[in-house]
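Read through the structure below, which is laid out as structure tokens, and then see the notes.
Note that one protein chain is taken out, while the other chains of the complex remain in position.
This part shows subunit A:
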Amino acid sequence: MMMQTEMNAYYPDYSTAPIQRQINPYADNGGSVVAIAGNDFVVVGADTRLSSGFSIYTRNQNKLFPMSDTTVLGCAGCWCDTLTLTRILKSRMQMYQQEHNKQMSTTACAQMLSTMLYYKRFFPYYISNILVGLDNEGKGCVYSYDPIGHCEKATYRAGGSAGALLQPLLDNQIGQKNLVKPSSEDLSQEKALAILKDVFIAAAERDIYTGDSVLINIITKDGTKVETFELRKD
């Protein structure tokens, strides 16, 4: 009995184990992105609040990144990863332009983003990405991604901190799900914009990481129009 005690003696001063405090390389900086596509347009909005925990870093941070004349990427999640990913994407877009003497199509950009995310499979970019644009026929399209590169094409999508809150609302209002009398009309740009603003107002009420204002990009064959829309700032 005595022997065992001596073998397990505790000498903290002579410990050879390393002192360790592992850092967390990721941060959740919040933010929400909503995208809605129509027959000849696509609208995408992102709130402008950058935060961490209960602190608001800035109330005026653009999270929409133009990739080409007809493609825009919206990012929410870990801001340092967003900065890095968009910087690399921008240079890849430029390299493509200089090599092929034309701008990359939205579909090609969507595939490239998926590949770039999966390349970092074991140390992922912690971002929920939503890529929007016009396809080769001029039709609006939305691609959404998970952090490791899974990609899905859709006509409308909500992502980021209020993504799970907003998606069912979009399913109902745009996808016409669970309605007794679904409308068969095509979605107009005005209707899409009105719904986009409404869902952000709803998100700002319930999600502390969404607020301040919304930056909206409206992409049509005539180019990209930028709009802002104020949200509650508390």
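Here is the rule we go by: a contact is a pair of C-beta atoms (placed from the backbone, for glycine too) under 8 Å apart; a residue touches a chain by one contact, two chains touch by 3 or more; residues count from 1.
One rule holds for everything that comes next: contacts and distances are computed from a predicted model.
Per the UniProt record, the absent chain's protein name among "Proteasome subunit beta", "pyruvate dehydrogenase (acetyl-transferring)", "Iron hydrogenase" or "Vacuolar-sorting protein SNF8" is "Proteasome subunit beta".
Among the residues A:83, A:179 or A:226, only A:83 touches the chain that is left out of the figure. Between the chain not shown and the residues A:32, A:61, A:106 or A:155, the one that touches is A:61. Interface residues of subunit A with the unshown chain, by the touch rule above, are 5, 8-10, 12-13, 15-23, 25-27, 29, 50, 52, 55, 57-58, 60-61, 78-80, 83-84, 123.
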